[in-house]
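Incomplete set of chains, arranged as in the complex.
When the chains are written out, they are named A, B and C in that same order, and each has its own residue count from 1.
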Amino acid sequence: MNTQPCAAVVGTGFIGPVHVEALKRAGVQVTGILGSSPAKSVAAAQSLGLPRGYQSFDEVLADETVDAVHLTTPNRFHFEQAAACLRSGKHVMCEKPLAMNSAQSQELVQLARQSGLAAGVAYNIRFYPLCHEAAARARTADFGDCLHITGSYVQDWLLKPTDYNWRVIAEDGGELRAVADIGTHWLDLVQFVTGLHVQSVCADLQTVHATRQRPTGETRSFSHSNDAATHPVSITTEDAGCILLKFSDLSRGSLHVSQTTAGRKNCLRFEIAGSGQSLAWDSQQPNSLWIGHRDRPSETLIRDPALMSPSAAQVTSYPGGHNEGFPDTFKQLFRTFYASIEAHDFGPSQKYPMFIDGHREILLCEAILQSHRQQAWVDVDRFED
Amino acid sequence: MNTQPCAAVVGTGFIGPVHVEALKRAGVQVTGILGSSPAKSVAAAQSLGLPRGYQSFDEVLADETVDAVHLTTPNRFHFEQAAACLRSGKHVMCEKPLAMNSAQSQELVQLARQSGLAAGVAYNIRFYPLCHEAAARARTADFGDCLHITGSYVQDWLLKPTDYNWRVIAEDGGELRAVADIGTHWLDLVQFVTGLHVQSVCADLQTVHATRQRPTGETRSFSHSNDAATHPVSITTEDAGCILLKFSDLSRGSLHVSQTTAGRKNCLRFEIAGSGQSLAWDSQQPNSLWIGHRDRPSETLIRDPALMSPSAAQVTSYPGGHNEGFPDTFKQLFRTFYASIEAHDFGPSQKYPMFIDGHREILLCEAILQSHRQQAWVDVDRFED
Amino acid sequence: MNTQPCAAVVGTGFIGPVHVEALKRAGVQVTGILGSSPAKSVAAAQSLGLPRGYQSFDEVLADETVDAVHLTTPNRFHFEQAAACLRSGKHVMCEKPLAMNSAQSQELVQLARQSGLAAGVAYNIRFYPLCHEAAARARTADFGDCLHITGSYVQDWLLKPTDYNWRVIAEDGGELRAVADIGTHWLDLVQFVTGLHVQSVCADLQTVHATRQRPTGETRSFSHSNDAATHPVSITTEDAGCILLKFSDLSRGSLHVSQTTAGRKNCLRFEIAGSGQSLAWDSQQPNSLWIGHRDRPSETLIRDPALMSPSAAQVTSYPGGHNEGFPDTFKQLFRTFYASIEAHDFGPSQKYPMFIDGHREILLCEAILQSHRQQAWVDVDRFED
């Protein structure tokens, strides 16, 4: 009898190996990996110490030992592959974005509901333990009502016109880039923390470099090589942008995203003001949560299971002062995902980000793009539940 | 012969005594102070060690020993008093806002130009030495082109519905409050640092408390007393807001202001991304300037005249590591203001904030208010030069 | 043929499972685990998803599939078990301290040298990538000569007289506690970073609580339970202490250790001043290295393989801004350890901490204890090479 769940990983770029390692840590057996060619599959399997490099996506679906499939492929494959997984009876953990448009993502939501399978989207940042802690505190009387939610997600890896990655091309990554790639992480996170939904947006986006130099060969995310031959390509996706937000209660806020801020490597910050206290967090110091007070000194909570809410303590593995980081978020996300699978719990309310969360982000992106093009406020379409 | 310049201060609230002390430090003789009643004038003169408590504003204007008048009165008196000073041949340093609307402030700009007198607005934050340093660096090739300018100015002293101050009432402080009181400091600062002007705004403002409890007696800024009798008053001014910004080049940005963020006592932050490097500063740690780099470690410049640009070194008085703070900004502002006076330099380009800067902020406020009401982008009217 | 190395883990406390997970991440197959009883072995194997719970230490040694043994047992077992592993032809990775005294540890060093096997001590903190980076930078001309080395390692988990753990009892943990448990991590680290050795010490130690309440049952590290029955026990091990240091060149320094500093969960800090620049690091923000300069702004290097020395980039797995933490240090330590094993490199100079490093720490502890008792400077005995 197979008691340990088994997963296959599709995709061998930056994030595929992150899934592989986190699955091992979460106690999930990884059956193998699929790359963009059989040779790449075999090479990845070997370097990651996995038993099998798959020949094709169909081979993954046909592998009866596979309980769940992790999709870490380029964005444009997500819809088709996720649908195929569900239709093949495989649980699926899909990297964001869930699909290329909301028609696709809505279809996936319905497919997932009918499937009786687990269907998650890898919004891993929720799984920094102190983000769970913030969510627990945002629901307390001490926090009070939410007043405003502001912050940013900024990086610098696309600062120069010579920086290039498939994501900058609308056809490959989607019409939105910075908002879709990193802004949606922020939007998912603050909605997770507060329990509120964004209802209207007013966006203004910037394409800092209308032309970038594309290397002849391939490139990986977060890497720069200077010696390759290049040719200019026109860029229509945004490098940066600012967005005003109205939430489902009376809360208001704003988000700034940028992939062109020198010195900020990968920096997500939020500041959520409640009527009783504030909560602020910075992904570059993820083991600290700032709790702002008016009438007494503000607090800094160091990630310490002994001092955290039960829901947050549950997604941390190490004692106070023993820093956890980016790879740990995937471990905790997958522990949560597979705990539901092992419990045969496929209900509509899960502790991991579900397809409906991925769909919501795509609706948000579409509203943001429309808002930018119209230079006006746009309501986010509500998902017909 | 009286070589040392002499100043009178009008206003005895929080900021009047700040001016008095800074004038002494700047080597300016303070002739006396005027309060809202002769008795208050005398009491203030005594507690501040000044030779004279003026009986009336006219008495100030009539005092021939007075070279310059500092206006720290409630906002609604600024226009009339500033005009009277200029007409009486007195230099004037006016607290912000310069006036209650742009018709008034435009009139003051013209009056100042014709007067051949020094006419400044007390945007003191520019005079944190590292803000001058940021301005110097923003003009270098290393910084490059400005890409985006984001930040916030947040406080918590009006968090609770029982917090009250004359500024919350539109009739006394103006229709805008948080934006006008603190947002304009941020807007002035980033325009000073970058040399750019805001051209269009899209604002969304929040009145968190539509009703506040007004104490029967008077209250001072930044103070809370809980035991006074109160009665409810309706509030129309904003407690918080978010604003999208378009600058005079292609730069974009956003500003968040709030007087209802628990734990942020008086926190102005900016992050300015250039094509070569970034600059970030936080008024709660004013002696550090962050300089962000893509291809080498980012830097933190501790305020140290030995390491700063000449223009910044000129507005600092103490060696590296010897912190300067809020009161020092007024000292440096006044040193700069009176250096121009002593040099008989009343030309159109000064190192201190001039009436035109104050006017620009009022135009900005009017555009922001209109934008909020229309929930749309609004262009800032250009000053007809 | 089994190309992937195989390891067994001995010990099921806090740190045993840390080894198990890090071994999986490092691509090492974990054959099984041994606890203090067969039942505990089976339970740990099950919860960690390992194929086997060993019945006895002899069974581990007899398992021919085991290439290496990880010892995470209480300190008093290390000597005997490490020796047994080497005599059985198993590579060994031993938790610190290597032994209970320097006679034992010296014997182990010789045994390891004769064995032709890999023999490491788990000084994991070296494997924070920025500690490797500091080591690389400390060897540059820009850093210059080392002048002084200061810092601390402070925690709060033994602050109260009701806090208890087997380590507080000299018979179980050794005569030294705070110095041995955490001080040796700091001492190993700064010697690794600078390449210098401590030659003389002058120590003053404190036993804050001469009596502690011992629970009747067992306790785990970093956990507090308040409801168990307790009885008082006398404590002779130190809760805190300060130590003056003389290094093998002219460098001087000091170290403060404490397990009784409220609010410091697990905080190791060093500040190393060179004649050209300084290096400072804080384990609570392990992804930042401060580089101090005299004549230009100081720098903060965010852990980013693109900006780090090759030796440091080699022990990091994620791009800049994607935080790594405590568990990643074990992964990198084990990657380094098993890379040597796979390369059949068992020479005297390894990139992982060797038995001689463990021995050196024990000599240091003995000198520190003697210095404290004599209240005088004591030379650290040199290892006869």
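The criterion applied here is as follows: a contact is a pair of C-beta atoms (placed from the backbone, for glycine too) under 8 Å apart; a residue touches a chain by one contact, two chains touch by 3 or more.
Computed from a predicted structure; not experimentally measured.
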Original post:
Whole complex: how many copies, 3 being shown?
Top reply: 4
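As a convention for this text, only the chains that are shown with their structure count from here on.
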**OP:** Among all other chains, pick the one whose mean CA position is farthest from the mean CA position of chain A.
**Re:** B
**OP:** Take the average of all CA coordinates in chain A, do the same for chain B, and state the distance between these two points in whole angstrom.
**Re:** 41
**OP:** Averaged over CA atoms, how far is the centre of chain A from the centre of chain C? Could you give it in whole Å?
**Re:** 35
Subject >> Length of the line joining the C-alpha centres of chain B and chain C, rounded to whole Å >> reply: 54
Original post:
Going by the touch rule set out above, which residues of chain A reach two or more other chains?
Top reply: 264
Original post:
Okay, in this complex, where on chain B does chain A touch?
Top reply: 147-148, 150, 152, 154, 156, 159-160, 202, 204, 206, 208, 240-242, 244-246, 250, 252-254, 256, 258, 260-264, 271, 273-278, 290-294, 298, 375-377
**OP:** Write out the stretch or stretches of chain C touching chain B in their complex.
**Re:** 291, 295-302, 306-307
Subject >> Residues of chain C that touch chain A when the two form their complex >> reply: 4, 14, 18, 21, 24-25, 27, 48-49, 155, 157, 221-224, 264-267, 283-287, 302, 304, 306, 317-328
